[in-house]
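A protein chain is absent from this complex, but the other protein chains hold their places.
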Amino acid sequence: MSSASRSSDLLGHFAHVDTLVEAITAAQANAYEVCDVYSPVPVEAAQALISPGRSPVRFVTFAGGLCGLVGGMGLAIITSLIWNLVVAGKPITAVVPFMVVGFEATILIGAISTLLGMLIFAQLPYRRFPTPAYRASFSRDRFGLWLRCAPEQVEAVQRLLEEAGAEKVEVLSIAQGGRS
Amino acid sequence: MKHAQLFADVLAMRDKVHSPRDKSVSLALGLCGAIGLLLAFAGGSPGAGWLALLVATTMTIGVAAVGVVFAAIFHITAARWGRPFQRFAEAGVALMPLGLICLLALVLGGHAWLPWLQVDHLTGGKHAWLVRGFWDVRVLLTLVCTYALSLTFVYYAWRRDFCLGEVRAAFTGRLGAWLGRGITDAEREMARCTRRLDVLAPAVIIVYALAFSFLAFDLIMALEPDWYSTLFGAWYFISHLFVGLAAIVLITTVLWRRLSLERFVSMPRQRDLATLLFAFCLVHMDFFWSQFLTIWYAHLPEFTFYLIDRTLDPALPYHHLTWPALAAFFFIPFGTLLFRRVKSSRLLLSAVAIIAISGVLLARFIEAAPALLTLDSPSVTGLFLPLAATALVALGVIGVAIPLYQRLLTSIPLMPLSDEVFLATQTHEEHP
Partner (left out) sequence: MSTHHPQLGALSYGQVDHDILATLGRPSRAYLAILVFCFGLVCIGAVSYYHLLTKGMGVTGLNNPVGWGSFITNFVFWVGIGHAGTLISAILFLLRVPWRTAIFRAAEAATVFAVCTAGLYPLIHVGRVWVAYYMIPFPTGRELWPNFRSPLVWDLIAISTYLTVSAVFFYVGLIPDIAAARDRAKPGPRQFILKLLSLGWLGSIRQWKHYMGAYVLFAALATPLVISVHSVVSWDFAMSVIPGWHTTIFAPYFVAGAILSGLAMVMTILIPLRRVFKVEHIIRPYHLESMAKLLLVTSLIVGYAYFIEIFIAWYSGNPFEIAIFKYRATGEYAAIFWLMVICNAVVPLLFFKKSIRTNILALFIISIVVNFGMWFERYNIIVSSLAHDFFPTAWGIYEMTPVEWGIMLGAFGLFFLLFLTFVRILPSISIAEVKESMPHPLRGRKR
């Protein structure tokens, strides 16, 4: 949570991706804090500026998949040792058919882990919805750039956003400087 | 003129195909092949010689055809990523004469190695199907027809490029003259070629699948006349798709610096190729597993003997090779191609490709060896000579293939210059 009381928040509404990216670049160049960017579609150029690098969800998936494989094979092997079903001339602990169980368990636990990883890293469910800067148009056809600056910099930031191509610039009144 | 620089770059590539070392590499590999054959035939183990020739032939005839299959798939799907690799895949037709000669040698020498000739009474349709004469003609004709169709496809694919004046001016050799003959209205001829390709592309794929299924039954499955598997044909032709893709990876790696391929293949496209190799590794393993699991589970002696001889029986040495083969064609490619680092490194990718190809070769060896070799001892030392002969003959085939392949590469434009999809990928912002 950033310092609250002596900062101002502005929201730029953009209709185009290139103007949005231009605004983000300019904001970062001037060391203004980019609180968040809203978009109806993923924008790789903006993501490269705000949050470069790959999502770590894949590590959670890998760990989950591994647990699934070990768990699935383990379940089949251990239960076969506890309950010795002697059938059809096959070994009691038959690794060959158990591979199918292990494989499916890998996918199942891997997928559930991926879901959990995504929810955790994307902070979903987002309890503080809607944020002060979120607007309904951001899920339709507009992009939003939420900047924070010192009160004396508001005009400069407003100018920066307008020059970059913002359709509209709102100065937000946020009581305690809440952030996304 | 649009694409002028692109055309100039592509046409200039032909002069960079050869390198001074190529000849000596080919000679050395070719010599390996000759040594391999000598070792086996003169070393008192003709079975090992025929085994080496059979394994090399089955791989060569497949790799020669599969490049055109990939080109046909690219055509039908309008796949953008595959276009820079298309000509390298199509040029695999250079191996067709080699494949035909090897197959002819096997057919002419059939009396010496075909195990089903020793069987008194073949059950079922086999007594009509596995008959010398019919078998000989069928095997050769299947391959010739498949190759003829593939060559027709590449004729139209390349002729479409030769509709461009710059290409006709640059390639004036015999092949170029033949491909470019009689072109008066370039646009009309290009449209005609495209229409032909639209019809030929699905035909190439269908004929490949059927032809190589039957070649698998005739050349490999029939080695154990009492055994059969409905999936065997598909397993065989999928393995060629896998090996063919690995070969494309290897070829582009070897030629990368020579031909400055980074101009045409961006890093994301290279990773796409690696991802596709990963996918085929999985499909290949799935087809192996479908056969193995079904046979293991039902436990019927008329099927299990085949697997037991090759994977389990301690009285035979083949079980020593099972895990290495599985590791080479599945575990290693699967485990390594998961990682972006491997997909982004051409060196690591080519290492994986070599391992995968070796794994499939070893799998062919294991399939064929128990029927063709008579080994007295379960010790793995008995396999040294056959394995060495097979490896050397495979290297020999590569040695002979290199100059044939390179010669063809210098006779055609190395990128599909008449292909709208290719041109779109080159002008689009694809390169980081």
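Just so it is clear, A and B label the chains in written order, and each chain counts residues from 1 on its own.
One rule holds for everything that comes next: a residue touches a chain if its C-beta (ideal position, glycine included) is under 8 Å from a C-beta of that chain, and two chains touch if they have at least 3 such contacts.
Since the model is a prediction, treat every value here as computed from it, not as a measurement.
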Listed residues A:L66, A:M118, A:V154 or A:L172, member touching the removed chain: A:M118
Full-complex contact with the absent chain, from B:A105, B:A186 or B:L210: B:L210
Touch criterion as defined above, residue of A:V17, A:V154 or A:L172 at the omitted chain: A:V17
Residue touching the undisplayed chain, where the options are B:T152, B:T194, B:S229 or B:T410: B:S229
Full-complex contact with the absent chain, from B:F134, B:Y297 or B:F384: B:Y297
Residues in chain A touching the chain absent from view: 15-19, 36-43, 46-47, 50-51, 54-55, 57-58, 61, 65, 72, 75-76, 79-80, 82-83, 85, 87-88, 90, 94, 97-98, 100-101, 103-105, 107-108, 110-112, 114-115, 117-119, 121-131, 134, 136, 138-141, 165, 180
Contact footprint on chain B, counting only the chain that is left out: 76-77, 80, 122-126, 129, 202, 206, 209-210, 213, 217, 228-234, 275, 282-283, 286-287, 290-291, 293-295, 297-298, 300
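Going forward, only the chains that are shown with their structure count from here on.
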Approximate Å spacing (C-alpha centroids) for the pair chain A, chain B: 43
Of chain B, residues touching chain A in the complex: 292-293, 296-297, 299
Chain A - residues contacting chain B, complex: 88-90, 96-97, 100
